[in-house]
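For reference, the structure is listed below as structure tokens.
Here the complex is missing a single protein chain, while all its other protein chains stay put.
For subunit A:
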Amino acid sequence: MTVRRSSVVLTATVALVAAAAASMALGAVHVPLANIWEALTGQAEEGPLRQIIVELRLPRTISALVVGAALGVAGALLQGSLANPLASPDVIGVTGGAGFGAMLTLLAFPSAIALLPVGALVFGITAAAIVFAIGWSGAHAGSIGRVILAGIAITALFGAATTSLMVAFSDRVQSAVFWLAGGLSSDGWSSLSVVWPYFLVGFLMAVFLARPLDRLALGDDVAASLGGRPRLVRLAAAAAAALLASSAAAIAGLLGFLGLVIPHLVRLAGGTASHRFVLPASALCGAALLVAADTLARVVLAPIELPVGPLMVVIGVPLFLWLLREAV
């Protein structure tokens, strides 16, 4: 059993390193690995090649890595805390909120496009906060059904608001399509420099939640019997997931598929549902998949960039279906 888990972690790590190396090397300009190493260790001479590596490829690779890890962890946190295999950042309203925030900036205030990550982040977190406020109040506060239903309602509300915006500013919708499809951009460190604290808090919370989430597996009563506070754990896990998914949406648009599928992939491959394995392994696999998909998106039809979201689905779905069949 332990061998199986170790081999999953090892495979994911190797895949991530290879994908990161490819992401740094490949693109419109091919950069040899030796030059990358020199540029990263500060030995390279000033010049366009160094500039491409340090100012374009490095931030993009790091962004893809962090976003992939965040979405993997967010999905694992939500599926674990809501005991629902269909849970993803969509369920707690984050996707709906972040989509609305981004569309508001892109369509209504196109001159303030620099604020797009902020808009997505703020509205993603706001939508989740409304879901939590409804889900954790009244009778059955914090029960799974209540949280999920509140999430569906708020997602519908923000979805309607987004659609209304698209109708009202239909002449500008073209510019928003790429964001909705999900993808990374080559804007250097600007987005990451805004949202990194939220990523950090989300990841740190996930570290502390692994054991409490494992205790939820046998139900709230057993968790309470073991001295845990199941509703508080669920709230903390959902809040961490909201931070991670909103930050991810701020950088890379809507890539919901990753959050849904990665934790399943990790559980099926590792043969365990223990969060001490699933959370870190989801981070690794999510990062590896997004870095690989982003590299492919840049390379396949270079210099044209494909949107990463659909491409990732094309890569991920067959892999997932194969694992699903193997597991049965």
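Quick note on the criterion: a contact is a pair of C-beta atoms (placed from the backbone, for glycine too) under 8 Å apart; a residue touches a chain by one contact, two chains touch by 3 or more; residues count from 1.
What we mean here is this: contacts and distances are computed from a predicted model.
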Assuming one chain is omitted from the figure, identify its UniProt name from "Copper chaperone PCu(A)C", "Tetratricopeptide repeat protein", "ABC transporter ATP-binding protein" or "Integral membrane protein".
-> "ABC transporter ATP-binding protein"
Taking the entire complex into account, which one of A:A83, A:L115 or A:A181 touches the absent chain?
-> A:A83
Based on the whole complex, identify which of A:P110, A:G219 or A:P318 touches the chain you can't see.
-> A:G219
For subunit A, which residues reach the chain that was dropped from this view?
-> 83, 139, 208, 211, 214-215, 217-219, 221-222, 224-229, 267, 271-274
